[in-house]
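Every protein chain but one is kept in place in this view of the complex.
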Amino acid sequence: MSVLLIAEHNNKEIKPFTFNAITAASQIETDLHVLLIGNNCGDIAKSLSEMSAVKKVLHAEAAHYENYLAENFAPLVVKVSENYSHIVSSANTFGKNLMPRVAALLDTSQISDIIKVISPDTFLRPIYAGNALATVKSTDTKKCITIRPTSFEPCETSGGSALIEKIEAAAEFSLSKFIKREEVKSDRPELGTARVVIAGGRGMQNGENFKLINAVADKLNAAIGASRAAVDAGYISNEHQVGQTGKVVVPDLYIAVGISGAIQHLAGMKESKIIVAINKDGEAPIFSIADYGLEADLFEALPQLLEELNKLNTIQR
Amino acid sequence: MKILVAVKRVIDYNVRVRVKEDGSGVVTENIKMSSNPPDDNAIEEAVKIKEAGKATEIIAITVGEEKSQETVRKALAVGADRGILVKVDGIVEPLAVAKVLQKIVDKEKPDLVFMGKQAIDDDCNQTGQMLSALLNWPQATFASKIEIKDKILRVTREIDEGLETIEVNVPAIVTCDLRLNEPRYASLPNIMKAKKKPLEVLSASDLGVDITPRLQQIKVEEPPKRKAGIKVTSVAELVNKLKNEAKVI
Partner (left out) sequence: MPREAMDYDVVIVGGGPSGLSTAIKLKQLDPELNVCLLEKASEIGAHILSGNIFETKALDELFPNWKELNAPVKTKVTKEKFLFLGKTKSLSWPTWLLPSVQKNHKNYIISLANLCRWLAKQAEALGVEIFPGFPASEILYNEDGSVKGVATQDMGIDKEGKQKDNFEPGIDLLGKVTVFAEGCRGHLGKKLIEKFNLDEGKDPQQYGIGFKEIWEIDEKKHEEGMVMHTVGWPLDNNTYGGSFMYHAENKQIFLGYVIGLDYKNPHLSPFDEFQRFKTHPSIKNIIEGGKRISYGARALIEGGLQSLPKMFMPGALLIGCDAGTLNMPKIKGSHTAMKTGMIAADTINYHFKHRDNLSVYEKLFKESWVYKELYRARNVKPSFSWGLILGIIFTGIDQILFRGKLPLTLKHKHADHETLKSANEMPKIDYPKPDGVITFDKTSSVYLTGTNHEDNQPVHLQLKDSNLPISYTLEKFDEPAQRYCPAGVYEIQRENNINKFVINSQNCIHCKTCDIKEPSQNITWVTPEGSGGPKYGNM
């Protein structure tokens, strides 16, 4: 059987987590088809068809697919799913909203937020906010799965030439209506979803010094985090706090500046893909989990970091 | 309007979860349990709606073991009018919970069903959406703001890109985000009163729901400890490594 991946997009471009989801789906089964549901999104169908992992693109168009409503998408997914053993999407707010609706209609028990494909019916997923990992095996014939994007590499976006098959839209669900979407206009991404987070601790010494962090964050399009110590000391407001009572973040890159690494803080960021620690104290616990540690005075290191970043031609956004 | 609020009893979010040595799960004996935090927001919202005169009755329901009554009692103490415990032992998957709730909805005919967006134990984030599917009702997930105009709910949803606003017709399911409101405290007199509020105890088989798990939990383990990486000697080296080795910038 084949695996069906539901693409996330905004009718103009593919949302990046779809690339990670494609990688995960292709690890379950190489015969990977992508379901594209949208309105005037022909370009996206084409882009998807060029991905080497994609064997077929199913493309449904309708005005009521312009905006994403699970109530509209789910019946179509269910209809298409007949020929597939697995239905996959990313475990962001898109997939989290949609997939359980599909799973219930198919009477299958969903496996959420997997971080590893062990076999086509067995998966690894975090529970208790990542404090434990569960290996679960599905006994359902059809499996609905959402994947944690940061646990899988993005797929190749070229090298393929899949067939694009137009499929019929399903009926509109009239009881729910999309009104508007306000993308956060903040100059910085949100802490919870940012690809890069740079966080300051008590080593920043005062709130004013956070401008050094802001400058680097601007450059990297990073969100700004803080340790509890920095929040308690009043350097920065508590919505920036990472750790125990604050947020749990899993960015690709986490830069901890002047943070010693109190366990509460580590709990909030230890799942990050790459961790950088900049700290004067070479014994600071943060170094024990950092991929790259720099033992240096942050007041010298941060301006240097900005300078080095400025030298780069390109920076991933 | 009648509001059904589903709540779950989970390990308190402050407790350090510990994996059992035999890999069969996490230690729950003598551990502080609490109501699932976003479920508190769900109850709070329902109570606010009732206080605004827009709802007449709030029913709190949980699906779980005998002790889950505590969680229903807590909901009663902050303003729910009556409670239902559907007793089950062991793991119940969200699909099974949704089926149980569907039966209760058929019986109680609520106009709205509220619950937290996700339970902090299994982190599934499924039940509300599944219940909507089974009932073929609208779903407003991850709600951080709810406005009621007659039979229409205007809901602001927390999504990755920012905020999304949708309108759903009643009856509908709403799953609540922590940002929705600040839950109130249960006062002592209200805790006392809650002890006297009606609490119906049912079993899944009474309702004719098959709750057999579809997933086998093969093992539960601790996440691997992160190992220390390397120390770099200069900022230039750091940037070079991030660019060319880790490929994250």
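Order of writing sets the labels: A and B. Residues in every chain begin at 1.
Following the convention adopted for this analysis, a residue touches a chain if its C-beta (ideal position, glycine included) is under 8 Å from a C-beta of that chain, and two chains touch if they have at least 3 such contacts.
Only a predicted model underlies this, so the values are computations on that prediction, with no experimental measurement involved.
For the chain that is not shown, the touched chains among those present are A, B, taking the whole complex.
From the set B:16, B:109 or B:151, the residue in touch with the chain omitted from the display is B:16, counting the whole complex. Note on the undisplayed chain: of the listed residues A:135, A:150 or A:264, the one touching it is A:264. Listed residues B:79, B:138, B:183 or B:229: the one in touch with the omitted chain is B:183.
The chain not shown here touches chain B at positions 12, 14-16, 18, 21, 27, 29-32, 34, 182-185, 187-189, 191-192.
Interface with the hidden chain, as seen from chain A, comprises residues 202, 205-206, 228-229, 232-233, 238, 244-245, 262-264, 267, 283, 285, 288.
We take it that only the chains that are shown with their structure count from here on.
Annotation: 22 Å between the Cα-based centres of chain A and chain B. Residues 11, 14, 16-17, 19, 26, 93-95, 98, 120-134, 137-142, 154, 157-169, 172, 213-223, 226-236, 238-239, 241-243, 246, 248-249 of chain B are the ones touching chain A in the complex. Against chain B, the residues of chain A that register as touching in their complex are 69-71, 74, 92-94, 96-105, 107-113, 122, 125-140, 173, 175-185, 190, 193, 196, 220, 244, 252-253, 270-271, 273-276, 287-296, 301, 304-305, 307-309, 312, 315-316.
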